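Pasting a structure below so you can have a look.
Every protein chain but one is kept in place in this view of the complex.
So, chain A:
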Amino acid sequence: MSSDADADVTPSSADGVDAATPTGEADPDSSTADPVLAVDDLRKRYDDTVALDGVDLAVADEEFVAVVGPSGCGKSTLLRVLSGLEAEFGGRVAVDGTDVRDGGSDAVGMVFQEPRLLDWADVRENVAVGLPSDVDPASPPARERVDDLIETVGLDGFAESRPDELSGGMAQRVSLARGLAYDPSVLLLDEPFSALDRLTKADQQDHLLDVWEERGTTVVLVTHDVEEAVYLADRVVVLSGQPGTVASVVDVDIDRPRDRADADLVALRREVTDALGR
């Protein structure tokens, strides 16, 4: 079922012609690159504080982009805008060519910093929250899909468990499965591993890579961990703090699987750290 949905996504974005996209209003920017996610001159302010000031970002299909920055630079705000949680902002943000204010945010999945699970519901029910709203969670295909996702995130056998029976890492993987449930065009992750211990974190990072490679999802990961960003991403976007603007973009052209101690990786890590001004 997932491969079907993947196939739905690919033609529109890979061929650069919006033959399959039903969006009537074609936007001028996407005609050349046709990124899955397009952010142009994004400005966001909360009362007197400017959180983001002119952020540009384009993410191509199946790309893994990490956004790093010091705390308070507006990283999380960026994700909140992308996921449609912020109604008011300046500039233009589109997913699959549709503005997030016009329902483009429907095509994103989000993994929050905390698992944010329904603690009275079991794992299956929690994952089903992420299913498209027109799908009946009790129908056999939906059930099969949820079980498939639970297996993808390595939680087979835990479908009936409650969140309080799971470890922090497992709970975060339930959250990941929920984020994947409607085959999002873009999966957003907001510092998903920051609350985990070092060993669990490394496992979860590799796990995320596996899932990403297996499902071909487009990923935007926000993190304050430079090592994590360079290890995981194709491209690292460095935001500078207050107000948040893009300070530099570092491409990570290193084949996977990567070695965390790889000399090139360490060099890129330094480059990102320098860009952060540390």
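Structure notes:
What we mean here is this: contacts are C-beta pairs under 8 Å (C-beta built on N, C-alpha and C of every residue); 3 or more make two chains touch, one makes a residue touch a chain; residues count from 1.
The rule we apply is simple: contacts and distances are computed from a predicted model.
When the unshown chain is looked up in UniProt, the name that turns up among "Fructose PTS transporter subunit IIA", "HPr family phosphocarrier protein", "Sulfonate transport system permease protein" or "Ferredoxin--nitrite reductase" is "Sulfonate transport system permease protein".
Of the listed residues A:D40, A:D56, A:D99 or A:E114, the one in contact with the hidden chain in the full complex is A:E114. The chain that is not drawn here is touched, among residues A:R162, A:H207, A:H224 or A:R258, by A:R162. Here the missing chain is touched by one residue of A:P35, A:G84 or A:G244, and it is A:G84. Listed by residue number, the positions of chain A touching the unshown chain are 83-85, 105-106, 108-110, 112, 114, 116, 118-121, 129-130, 132-133, 162, 164, 178, 181-182.
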